[in-house]
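See structure below.
Note that one protein chain of the assembly has been removed; the remaining protein chains are unaltered in position.
Chains: A and B, in written order; residue numbering restarts at 1 for each.
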């Protein structure tokens, strides 16, 4: 597999949210606006890249029997780092994401990549894999965030899209919880119908 | 045996290094987090009343606004009514005449958890500006006029105080002893079964209810008359359960106290 393939696997072919259907909780909960979705995606990418990096470096020294607790410890360390950094420098975003920042630790995507890839592969490959998977997650959240914010609040990144009259009475339902389920359901149906064959 | 030992050692080393790294990260970010919060608070205060400086009377809850020569311009206080997602922090500026200089609903960064677009509309200027320049009395105190003058004695609810300084006529007092501010007394309102219930409540700095008395209520004949019951009112003094565990006043303790008694009023009235 070329380096490019390693990177694009997680980005498109095995996209965590749209194809593998993992990491759904943060994907639905934090995609009510573009900013929240993008921020959450980047936070998860940070954790994914650095935990993959560290686990790959240490992979020969980690005894097989205790690998899972060690992975969890490493992941939760990076989660706590991003948690405090965000609190200090991006307080608005931090409050908006709420409990989902510390919950990155139980995102199956991250432990999954550590177990299935980083613990068996070279350092560079693991970082590329983490970057691809993380950016794929970011992409998915940003797409959902865009759809939901534009329809549900009439704005994109806070800027008005359809003008005043739409913004007075937008499809509020889209930024609330039913909208999240609906958007991902329809996106998944479209992917099944039009894209799936090309991805395989 | 070496396998087990290696396992334990590796696990231990990883755990300790994680803890050490995190303690550095914490030491690095903690002052910045505090800074960010303080800056947010200050800009929130400036938005409702511009002043030279703000003196915190009750942490996170009540500030005195002073001009450059230390003259009192008014007060800024926070209240926390219950919203969809949790308490909504609202900051209100009042000048010495009791006129509202500004009202501001906290942004998400200060703890607002309303759904964007739905409850969050309350943060928009269209909504908040309608309160501006109104006298507090126009907003909810107009009907006090008939009875309030005779009924209001802050001493009823704050017996520990030596004296009171009236900040807003018939509405808000500081409870003083010698030169210390012990707490505040204010007149509040809640919706009863038949009509609104107005009450006066004293809060000590430790966020404990020092006393509460009902000023106005149409509740009668067993429906809501209990709210005048002395035993019921005494119950509030044990309120603010969270304040017992922490020595400092947290804004949360005050929220809980306020929420708690409004809930209990409603229970009794129903």
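Convention: contacts are C-beta pairs under 8 Å (C-beta built on N, C-alpha and C of every residue); 3 or more make two chains touch, one makes a residue touch a chain.
Following the convention adopted for this analysis, contacts and distances are computed from a predicted model.
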item	value
Absent chain [UniProt protein name; select from "Fumarate reductase iron-sulfur subunit", "NADH dehydrogenase subunit L", "ABC transporter permease" or "Ion-translocating oxidoreductase complex subunit A"]	"Ion-translocating oxidoreductase complex subunit A"
Left-out chain, listing which of the shown chains it touches	A, B
Hidden-chain contact residue, picked from the options A:24, A:123 or A:161	A:24
Full-complex contact with the absent chain, from A:62, A:79, A:114 or A:147	A:79
Option from A:12, A:103, A:123 or A:171 whose C-beta touches the chain left out	A:103
Touch list for subunit A against the chain that is not drawn	21-22, 24-26, 28-29, 69, 72-73, 76-77, 79-80, 83-84, 98-99, 102-103, 105-108, 111, 173, 176-182, 184-186, 188-190, 192-193
Missing-partner contacts on subunit B, residue numbers	18-19, 22-23, 25-26, 82, 84-86, 118, 241-242, 252, 256, 259-260, 263, 267
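Here is the rule we use: only the chains that are shown with their structure count from here on.
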item	value
For subunit A paired with subunit B, centre-to-centre distance based on mean C-alpha positions, whole Å	37
Residues on subunit A engaged by subunit B in the complex (per definition of touch)	32-33, 61-63, 65-66, 69-70, 73-74, 76-77, 80-81, 84-85, 87-89, 91-92, 94-96, 98, 152-153, 170, 172, 175-176
Touching residues (chain side subunit B, partner subunit A) in the complex	3, 6-7, 10-11, 14-15, 18, 21-22, 25-26, 29-30, 32-33, 36-37, 40, 107-113, 115-118
